[in-house]
Structure formats: structure tokens, C-alpha cells
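Note that this complex is displayed minus one protein chain, with the remaining chains in position.
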Amino acid sequence: MQTANIFSFHGGIHPPENKAQSLQLPLGKPSLPSELILPLGQHIGQSSRPLVKVGDKVLKGETIAINNGFLSSFLHAPTSGTIAAIEERLIAHPSGLSDLCIILTPDGNETWTTLEPLSNWQDISKTDVLAYLSEMGIIGMGGAGFPTQVKLQGAHKNPLTHFIINAAECEPYITADDMLIREKTLELVLGIEILQHLVEADNVVIGIEDNKPTAIAALKSLLIKRNSKIQLAVVPTKYPSGGEKQLIQLLTGKEVPSGQYPADIGILCQNVGTCVAVHDAITLGKPLISRFTTLTGDALKNPQNVEVLLGTPVAHLLDYADSEKKKLSRLIMGGPMMGYTLDSAAVPIVKTSNCILAASKKELPAPAPEQACIRCGMCEQACPASLLPQQLLWFSKSQEFEKAEHHNLFDCIECGACSYVCPSSIPLVQYYRHSKSSIREAREANVKSDLAKQRFEARKARQDAEAAEKEAKRLARQKATSSKATDAKKAAPAKVAPTAAAPISDESKKLKVDIAIGKSKLKKLQKLLLEAQENEHIEEINNLQLQVTDQEKTLAALEEQLAKTAAEAPVAATATTTAKPSPAPVSDELKKAKVDVALIGVKLKKLQKQLADTPDDQELKDKITAFEVDLKAAQDTVSKLSESPQPSSNAATPEPKAAISDELKKLKIDAAIAKAAVKKVEKALKKAEEIQAPEIESIRQQLQEAQQRADELEKALANPQDASQKTEAAPNSADADAAKKRKIDLAIAKAGVKKAEKNIQLLKEQGKDESEIEASEWPKKLIEAQEKLATLEKEQATEQTVPAAAAPVSAANVDADAAKKRKIDLAIAKAGVKKAEKNIQLLKEQGKDESEIEASEWPKKLIEAQEKLTALEAEESTPAAAPVSAPVGKTTDAVTKSEAKAEPEMDLANQIKKEKIAVALAKAQINKLNKRLESTPEEADSIKQEIASTEQRLHSAEALLEKLIHSQTNMQENR
Amino acid sequence: MTEYLLILVSTILVNNFVLVQFLGLCPFMGVSGKLETSIGMAMATTFVLTLSSLCSYLTYTYILQPFGLEYLQTISFILVIAVVVQFTEMVVHKTSPLLYRVLGIFLPLITTNCAVLGVALQNISKQNGFVESILYGFGAAVGFSFVLILFSAMRERINVADVPTVFKGSAIGMITAGLMALAFMGFTALVQI
């Protein structure tokens, strides 16, 4: 043991100590009260979250509330009993307000829960020990209630030069720490050693005031006996030497700079009570459930120190110390200098309550009336923080908070020394407290208004962008229709030459846009391909490669076209007039008709929905049929109208390429599909060969057919003129325009979905968090757009069923479309799952612990998305069976035959794949949950529940998978 | 050199325009409520005073005197001062909108600040040369700024102090100004001419 150097600090006062009274009697142990009131906010920072429900039985030391964020703490049951309520109760706070408390009715058995001491604290990582301390609910017991593990973590910021143990206890009347040192000397020293290990401090100093000779002697003898390196610094009695910053100055001579923490200058300070609590937690496994508190004051017959369970009402302690109701004039929690008056004795003892002062009138008279400041300057002499109390008073009084801040108001420790010495009895500290809280309030309001402004501006920007986009779209549409009109006009012989330039440039512009879109698609596909290659998803790779080549082809075609139009342009450009294209009257009518269609469609949908609710309503059905007739009529007009300009442009054929390109594209897609079918069949063949399946022959036949179709298509592609004529000659060419229109709508809807998704992405990139994104309108829009897309696709599907009766080819298309839609849904759901998983991953990477992740919405979202996914997959399996039963195979056309055969099989294969994925996902989740179960045993129940549900899901997915495989083999056998 | 120094000491302390010659009391009382404002006003006035004493000297010596039109001095000085003030206002508006806002009406009112015209006229009556004129104007401005800032700092403290109700506001301000003037009388014996 060594003695340390002692420095001094400015100011300070010497009020009467009044410590002897409470040291007359030995440490008392009050009986169990009838109920314990445990406020959830006993510490600085966020209130804890209760873990128990009303009616739960808890054991002594069981966790009843867990931390709620970084600056928060755990709470434990101080004794065994029943949770009687979780409600608002008066708490020990200067405001005299209530806060949420857990009310525990003791059963009197004091049954401890199983204690798990951390005996190997020297061997395990310090982070784990800190986490353990947090779970034991240990917070600074000096007064502020700062969670200890946070403070210890902060100590690693700078190399620690001093580790100071605060045993000064400078405030009059209070002797709790004195008694604690006397009673628990060994525990204290052991606790200091644990902390010393945790913060890797060499220079440990215990600062203790010289008015505690017994405690000093006890400490000294123990330190000598243990041959400890811990230094003991006995400081002269002066208030407020127990203030953190003052004690640091006393023991190190260093001043903590304004606005900084001791850790910033390499110093850590811990209260003796905290050290003992750390010892109890680590070596005994006992959480913080009791503390030493001084019961003193003239109104008590037996003033003494007690070890009291947290949550004990003050009234119970007053009874224990035999208070005299008549004498009691003021009840103070804390000391006479820094404590606050309690309005009610019903408030509970919390982790930071070090003293209950039941003062008589004589002892603590009512404060004298405030008088004018006489500028004596005594407050400046007394201020331990070297501030100018008088200046601060002027600024506080005149609400000039900016200037008060400028005079370092926030360095005031509210010790009350200035008020104590003030001859005019001005309650200076009260003024400062008021100013401080006003400034804090203003700051918060400022932050909030800044945020509101930001949000308002973001909203405005978004609205503007939307309006601009709408306007741009409107213009584009106008341009498109007008260019069409000019196309039509061009056919008229009078205006052939002068208007030629504009449409061509328009055409090339459009082409360029197409090319750009195609390129971006290509890039995306390539990226997907790369990813797939990395993950070795063979089937996906094949698929993607096909798509990529297809995309490349269309791109090349487009570029070729562009080159051609560009070549044409200069020729046309010689014509000087560039008359602005005006929208043709036809387009207006068309628009109107389209609106009609949309309106009727919406009404129809509504009715159908109603019908779904009340299937027997004949009236509704009638209405629906009527609407359907209307809809058809409207659609007819639309198709007629949109057709009318089309043929004229076709007839004129100034650029036959453009007219054909659509057909060409379609053909190409068909070819690609056929090729894919060929490949698939080839693969199937290979597989069949490998397992020597009996259906090799049939597969071979299929392959031949598929190849035939592919060849045919490619031939058609080779001479597009032919093909276009052929397709025009085809019976369904009459519907081509209507279909086109629908496709355009679809494309717009898809673009809408994409845009919404992109915007959400953008928001995320800008670092907005989820709630903000949700608050913005994008998610809503996304959903809306997706809905619209789905309905459009449905509409398209139904539309196509009409010609399907005549042409079996489109029957397959219908199914394909429906399947596509489902696939899109699936993809969206999958993306949702992926996103959720990614977010969870991100959270983990950011070092959030499991509970925080749990608190965030992501896990829930993940599960929801997964559920949706499985539901969708299940849905897909049902319609997939439909084409099997359809008598498609009977058609004479060989091509359709092969396709029809290939289709259900493909679907099944996809289905199986998806199920497998679902199974794998479920398994992965179970694994994950199991892992989490290991790491956080206290959440076992909820996790187990989750595991059970996931297992259920797994089983159902597996069953489905089995069924699918079965049906696949069945089908193959049938063939 | 000594002469120039003497001009400065004389204008800033001994013959302070505000507290000894009692010129420019309007902004002295009006813009001394807040320290920041008074500093801005002081700077604007310094700029205007120096520039206007220079301009008025040039106008007088090179335009009025050669044509024997000395009797036009007052009207032409007012013209000069008005222009300089307008110019200053534009500069302040551009460089410090807040100061522009805070100075408010007082900025154009520099035009009627009697200290400005007083300096110009005294320059003529004292038959100051070019450099002396500039120094005289600058010194007067510094003296004005000096007392204005001192006074506003005092008023700020008085504002938060317990002043008897009847004395609150301008009353205590006037008393303080009087006491300051008394104090500045002490500088009279500083320079013996």
C-alpha cells in the first residue's frame, strides 16, 4: 500500500458534517415490505423493458427487465414473489411525477434463483465480462446511475493513467459508503481488483475523506495484509471533494476539460458501491438487488445505515427507523446539498438512493426569501468548478441562455456550494437547473424542427419530382401520339417531304432509348449470371445465358435499326420544315376510350370482389355481366381506334423495319423459348440416359420436335419480311393491337414498380433508416404499382383466353402468362426474403447484438416474407397441374405439341426446385435459431416457438416436394 | 508625426464627439442595447465618417474653393454624406445581411448623424489638410465607436441587474451616459496645447 499525492481544487465549503448520528447503530436489515416498487428507469438512458407479465412468479435475482438500447440496464427481482402489477407509480424524482414500475409482492421465502458466478473472469474476454456486468444490472451507484459497462468501455478510449475509486462521500449526513467500506472491505478490494483487470489500470487510487477514520483503518490494514499496490489517498474533508471532477483534481492535479469526460484525459472513476456490486456479481453471481442507504435526520429515533432491497418504499424504512411524524418537516432523498425533497414517502429506493434524510424544522429550516444580489462574490470563491456564479445568475434570470452557455453553464455540477454561501439566500442552483433544462429543451426542439424541415423538404422534392415525371410522361405520350399522327400524315402525298425529318429523329430517339434500356437489362442479366456462376446454380446459369444472348441479339438488331434510321435522317433533314407534330383527333378519342375501359375495368373488379364476399347475389352477377359487355365494347373501340392509324403507317411503309420489328421481336422470343425447350429436353434426355429410364424414346421424340420448331422459327427469323406477313396473316392479328395496348400498360406498370423499388433503394443508400423509408410514400406506391401490374397481367390473361378457344397456341400463352405473373410474385417475395436476410446480416455486422436485431422489425419481416413465398409457391403448384389435363396434345400442330409437353414438365421442374429451396431455407433457419438459442438462453421460449413453427413449415414444404416429385415421375411414365 | 498622434488622442479621448462635444447622441442611445449591434453600428459609422471626411475635403478643396463657392459647403457636404451612407448601406447589405437587418433604420440615419456633418465642417473651420482631415474623421469615428461599445456593454449588464423599477430602461441609460461623460472629462488634462 502506498499513499498518493494530494492536490487541491478551487472553492469548496465546509458545512456541518452531521455524519455521527447515523453511525451510532450497526448496519440494519429492514424486514421485507408488503410490496416492492421497481421503477424501470433507475438509470440514465432508456428505460428497461419488462420481461415479466402480471401474475408471473419470480425468484430472487431473476431478471425482470432487460436493457433497451446502449445506455440502459437490466433489472432483477430483489426477492422471490409474484408480479402484482406493471403500472405508473410515484418515483424518486425531483419532479414528483410517476413512471412505469414493476410491482412485486414478496412471498417471504427469499428463494434464490440459480446463481451463475463468473469464476473464470480472468480467462474470458473483457467484452464478455462487461456484457455480464450489464446483465447483472450494475450501474454507477454514486448518483448519476450511468451503466457501468458503458463507462468501462469508454475507459478504453485513451490509455488509462489513473483509476480512481471514489470513497470520499463528501455530502453531510450521508455515511452509506463509510459503512459499506467497514462492512465489506474485502469485497470492495476484490471488486477493485476485478475492475482493475477489466480496464487494465496500473495506477489505482482510493480517494477517501479524512472524516472516516474507521473505514480508512480497515482499508489500510487489508491493503497491507494483501500487499496490494492499490494506493490510499486520504483527502481533507471539504465539500464537494466527492464530485468526480473535483476528486480527479484532488488526486491527479488534472482538470477535466469543459465538455469532456474523465476518460478523455485517461482517468476512470468508480464509486465504492459499484466496486462491491461488481464483486458480488462476478464472484457470487448476485445481481444488483440491494444497496446501502443511510437513514438519518432529527425526525428519526434510530438513525442508521441499512442494507435495503431495491424497491422498498421509503415509508417502510421510516417505520423501521422509528420516525416521529410530528418532527418530520421535510423528507429528502440524497443529501442536504444535492438531494431533492420528496412529496410522498411512497416512493421506492432505487439503485442510486444513498440517503433518506428525514429532517425536522429546526434542522433544515425553509429556505430564506431570496434577496437582491449584493455582488459580494462569495459564490465565485466557493465554486468548485471555477465558474462565475453571479454572471450565470444574471443570464439565467434574464433568460439569456446563449450567454449563460458561453459562460460554461454546463460545467456546473449543481453542488449547491454557491447557494450555501450566498448571503442573499439566492437559490442559484435552481436558476442554473432551470436554465440547463430550458437549453436542453430548446436543443431538442431545434433537432426536432430541423428533422421536420428535412422531412418537409424531402416530401416537397419528391412531390415536385413526381409532378415533373408526370409532366414528362405526358409530354412523351403526346409526342408519341403526335409522331404517330405525323406518320399517318406522311402517308398523305401532300406532306410527304416536309415532315419526314421530325418523325425520323423521333424514331431514332426512341430507338436509342430502347437500346439504352436493352443495355441496362443486359448488364443486369450478366450480373445475375455472374452471381449464379459463383453460387453454382447450373439451371439458373443456363436460363440466364439464354436470356443474355437473347438480349444481346435484340440490342444488336436495335442498333442496326438505329444506324439505318440515322442514315436516313440526313437525307430527310435536307427538307427544312420541322413542323411541330400536333396530336391527331384520333388519339384523343383513343385516350377517352382507354379511360372508359379502365373505368369499367375498375368497376368490374370492385363488383367481382363484392361477389366474392357474397357469392349468391344475383343482382351483382347481372351487373357484372352488364359491365363485362360494356368493357368489351369499350375495348373494341379502343382497338379499332388504335388500329386505324396503324394500317395507314403500315401501308405507307416508309420504314418497314419499324413496323416489323415488333413481330421480329416476338419471333425471336419464340425462338429463344423454343431453344430453351430444346436444351431442357436435351438435359432431360441426358439424365434419362444416365438412369436408363424407359421414357428415353419419348424424350428423344420431344427433342426432335422442339428442334424442329426452333429451326422453323429461326428460318422465319432469317427472312423477317416473310414472317411479318405470315404473322399478319395469322388469325389473331386482329387482336394484336389490343394486345399491344395491354402490353404497353403492362410495361408502364412494370416501370412504375421498378421506379418505386429504385426510389426505395435510393432512400436506403442515402442512409435513411427503415422507418423513414416507410414513412415516405414509396413502399405504398410500390405495393400499388405491383397491384396494378398484377391486375393488368390478369386482364391480359383473361383477354387472351378469348382467342384461346380458337387458337390452341395462345392457350399455352395464357398459362404461360399466369405462370409468369406467379413467378413475378414469387420473385418479389424472394427478393423480400433476401432483403430481410441482408438487413439482418447488416445489423449483425454493425455489431448489434441479437436482442437488438430481435427488437428491429427485420426478423418478423423475414418470416412474413418467407411465409408469403411458400404460400405463393404452393399456389403455383396448383395451376401447374392444369395444362396437364388440357387436351392440348390432341392438336395436329407438331410444334404446339412439343411445347405443350415441355411446358408442364418445365413447370414441375421449377416447382421442385423451388420447393427444394424452401426446404433448404427452412433448414437454414432452424439452424440459425438453434445457434441463437445457444447464445441467448434467456430467450429460449420464444426461439423454441419459432423453431417449432419453422419445422412445421419445413415439413409441409418437404411433403409438397415429395408430392411434386411423385407427379413428375407420374407424368414421365404417362408419356 | 506627433501632430497626427495628437489629433487621434484629441478626437478619441479629450474631445470625444459623443461625450464631450455631444454630437451623435441619437445612435449612442438608440443602438446601444446589444453589444453585437453596437459593434456593427460602430464599424459602419467609422467607415462612413472616415470616407465622408475625405470626400468632403476633396469636394471643398477642389470644387468649391476654386470657384469661390465656399458658401455651398453645407449643402454639398450633405450630398457627399448621403452618397457615402448609401454606398455603405449597399456594401453592408451585400456583406452582412443580418447586420443590415439589425442596423435597420440607423444605417440610413447615419446621414443625419450630426457627428458626420460636424466632422466635415470642423475640418474646414480648423483648416485641416488632406491627411489631417482623414485622421480627424477616423479619430472621431474611433472615439464614437469606443464609447458606443463601452456603453452598450454596460447597458447589457444593467439590463440583467436589479434596477429599481422607476429607473429601468432609458432612464438608467441616461444616467450611465452622464456618468460616462463625467469620467471622460478626466481626459481634459491629458494633452496641453
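As written, the chain order gives the labels A and B, with residue 1 at the start of each chain.
As a working rule, contacts are C-beta pairs under 8 Å (C-beta built on N, C-alpha and C of every residue); 3 or more make two chains touch, one makes a residue touch a chain.
In this text, contacts and distances are computed from a predicted model.
S.K.: UniProt name of the unshown chain, from "Fumarylacetoacetate hydrolase family protein", "Ion-translocating oxidoreductase complex subunit B", "Substrate import-associated zinc metallohydrolase lipoprotein" or "ABC transporter permease"?
M.R.: "Ion-translocating oxidoreductase complex subunit B"
S.K.: In the whole complex, not just what's shown, which of A:Asp99, A:Glu255 or A:Asp411 touches the removed chain?
M.R.: Per the contact definition at the top, the residue touching the missing chain is A:Asp99.
S.K.: Who touches the missing chain here, A:Val54, A:Ile224 or A:Ala452?
M.R.: Considering the complete complex, A:Ala452 is the one touching the chain left out.
S.K.: Out of A:Ser438, A:Gln478 or A:Ser949, point to the residue that touches the absent chain in the complete complex.
M.R.: Going through A:Ser438, A:Gln478 or A:Ser949 one by one, A:Ser438 is the residue touching the chain not shown.
S.K.: Looking at A:Asp56, A:Glu307 or A:Glu370, which residue reaches the missing chain?
M.R.: The one listed residue touching the chain not shown is A:Glu370.
S.K.: Which candidate, A:Arg226, A:Lys254 or A:Lys397, sits in contact with the chain we can't see?
M.R.: Answering carefully, the residue with contact to the hidden chain is A:Lys397.
S.K.: Specify the residue from the set B:Asn16, B:Ser32, B:Thr45 or B:Thr59 that touches the hidden chain.
M.R.: B:Thr59
S.K.: Need a quick check: the contact residues on chain B for the chain that isn't drawn.
M.R.: That gives, for chain B, the contact residues 34, 37, 59, 63-64, 67, 69, 72, 75-76, 79-80, 83, 86-87, 90-91, 93-94, 97-98, 101-102, 104, 162, 164-166.
S.K.: Tell me where the left-out chain touches chain A, residue by residue.
M.R.: Per the touch rule, chain A residues meeting the hidden chain are 41, 91, 93-95, 97-99, 369-372, 396-397, 427, 430-431, 433-434, 436-438, 440-441, 445, 448-453, 455-456, 458-459, 771, 774-777, 779-780, 783-784.
The rule we apply is simple: only the chains that are shown with their structure count from here on.
S.K.: Which integer distance in Å separates the CA centroid of chain A from that of chain B?
M.R.: From the centre of chain A to the centre of chain B is 63 Å.
S.K.: For chain B, which residues are in contact with chain A within the complex?
M.R.: So the residues of chain B in touch with chain A come to 157, 159-162.
S.K.: Please name which positions on chain A make contact with chain B in the complex.
M.R.: Its residues touching chain B are 372-373, 394-395, 397-398, 400.
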